[in-house]
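Complex shown without one protein chain; remaining protein chains in place.
Our next item is chain A:
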Amino acid sequence: MAGGSEANVNESRRVVPLNTWVLISKFKIDYKLLRRPDGTFDRHLAEYLDRKVPANANPVGGVFSFDMIINRGTSLQVRIYRPSFEQEPHQLSITDLEKPVDADIVPVIVFFHGGSFAHSSANSAIYDTLCRRLVGICKAIVVSVSYRLAPENRYPCAYDDGWTALEWVSTRSWLRSKIDSKVHIYLAGDSSGGNIVHNVALRAVDSGIEVLGNILLNPMFGGVERTESERRLDGKYFVTLRDRDWYWRAFLPEGADRDHPACNPFGPYGKSLKGINFPKSLVVVAGLDLIQDWQLSYASGLEKYGHKVKLLFLKQATIGFYLLPNNDHFYTLMDEINSFINSDVNSNSE
């Protein structure tokens, strides 16, 4: 039976540093306590256990952050991260928070956190840390979105919120790069966040909002069929098929199966992406992630439709490798994201 056997523990302990193992295993147990067999979710306990951090308008490590509600109707909240300004004559005032961007090109990354559609938020400690790192490494502004969570809010709420955030970002005058007075937007996300990236980008096509690139980090996709990687890796590295199935049941419309296009974008009910103006994508796949077959076919699916894809396959990486900067994969990933975004910057400023 999958999960919990000594052999699996040995396996996963071999490939990640001890503190990473502790962190991901802790999440695994927390999450198990939250998922009820009847499909409901213990949201109070989830909120209690989630380690959150407040925003901080005082720069820490060259980055400051602040929260905003961008849609009163749904109480949609985002956390905005910016590099600190060079000269700070006095206390950052509210006017400084939205000080117009001062460079020719400043990438704005709209970030969707992971958590299989049910967990976490922009103020979860692990995602706050990740977003701060993205600012530093990519010299970007990051807008992290606290989209509505399943099972209380099923498909398409998360996508709707992602779309709202994209629209909001695209219309902020203070986020416009000087070179062309437009907001230079990239979408990024891990796990369910990666799935949201694809779906929001899809919605943006023909909308007039330009997305310059998609970054999908261990994106959450699936299908009815059981793939080879799912069978081979079930329960081996922190994740079981059973929990994957639970989350899809919690997110997808009642009665839908995993071939629903939200789960399986290039499956039997998938939409053709031929001939449309879809952004270039960076797809990051961890070699020890049981859903890699779905992620790899996503990447090749995009290619088949003639869209630019850079695939980063990290053979010995498990899920969550990017949560702590204590391994090579993390730094490889950051370099790749940086090139993906800033190669545009360099080519534009030539």
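The working rule: a residue touches a chain if its C-beta (ideal position, glycine included) is under 8 Å from a C-beta of that chain, and two chains touch if they have at least 3 such contacts; residues count from 1.
Throughout what follows, contacts and distances are computed from a predicted model.
Engineer: Leaving aside the chains you can see, what is the UniProt protein name of the one that's missing? Options: "Exportin-2", "Mitotic spindle assembly checkpoint protein MAD2A", "pantothenate kinase" or "DELLA protein".
Structural biologist: "DELLA protein"
Engineer: Using the touch definition from the top, which of A:Lys32, A:Arg226 or A:Lys274 touches the missing chain?
Structural biologist: A:Lys32
Engineer: Which one, A:Asn56, A:Asn153 or A:Thr227, makes contact with the chain that was left out?
Structural biologist: Within the whole complex, the residue contacting the unshown chain is A:Asn56.
Engineer: Even though one chain is hidden, which residues of chain A still touch it in the full complex?
Structural biologist: 1, 3-6, 9-10, 13-23, 25-26, 28-29, 32-34, 36-37, 42, 44-45, 47-49, 51-60, 66-70, 72, 75, 77, 79, 90-95, 97-98, 123, 125-126, 129, 323-327
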